[in-house]
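All protein chains of the complex are present and in place, except for one that has been dropped.
Showing chain A:
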Amino acid sequence: MDFYFYSMRTLCLLILILTASCKEENRKNETKVDIEHNEDYSTVPLEIYDFEGLKPFLKTNTDKIYVVNFWATWCAPCIKELPYFEDLNSTYRDKNVEVLLVSLDFPKKYDSHLKPFIKKNNLNSKVVALDDNDSNSWIPAIHPDWSGAIPATLIFNKDKRQFYERTFTYEELEAEVKQFLN
């Protein structure tokens, strides 16, 4: 009887552990872009531009330094580095640095993916969406070296411009911005 009791207990414990680790596994596979169907995010404000509309954001006459990151919620390496851009924005705001996050999400995913992502991650940097099919024109206009792969980042002030088709760590990103501060 005792044996039965203990083996049952072990079995229950084992099942418990197994289910727990399963849950853990599931959670790991989830990204921050998961959708909660019971919430309506369509009211989250989002500015949407074609390339003509985006152009004014890509140049400046002021003393500000702009860091423009091209990303999308479906792009895993973009999501990974997004917190660094957020950190940069808050740390360097008083040093005249501003981060702009340009989303390349598909328009049909704005309400279901992009807006929930902005809201859930409390993005402080300005987010705009670029909706322009003529990428063959605007990709080289943004920078001749850009193949079209994302993530991609543009850092500029009124005097110089640097383009990066790569991912960043926070330290790497900070180092690039510091070149503009001196």
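The rule we apply is simple: a contact is a pair of C-beta atoms (placed from the backbone, for glycine too) under 8 Å apart; a residue touches a chain by one contact, two chains touch by 3 or more; residues count from 1.
We take it that contacts and distances are computed from a predicted model.
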Q | Options "Cell division protein FtsX", "5-oxoprolinase subunit PxpB", "ABC transporter permease subunit" or "Thioredoxin family protein": UniProt name of the undisplayed chain | A | "Thioredoxin family protein"
Q) Taking the entire complex into account, which one of A:K55, A:K119 or A:R166 touches the absent chain? A) A:R166
**Q.** Selected from A:N122, A:S147 or A:N182 as touching the chain missing from the view
**A.** A:S147
Q | Residue ranges of chain A at the interface with the undisplayed chain | A | 72, 74-77, 80, 104, 106-107, 133-136, 139-140, 145-151, 164-169, 172
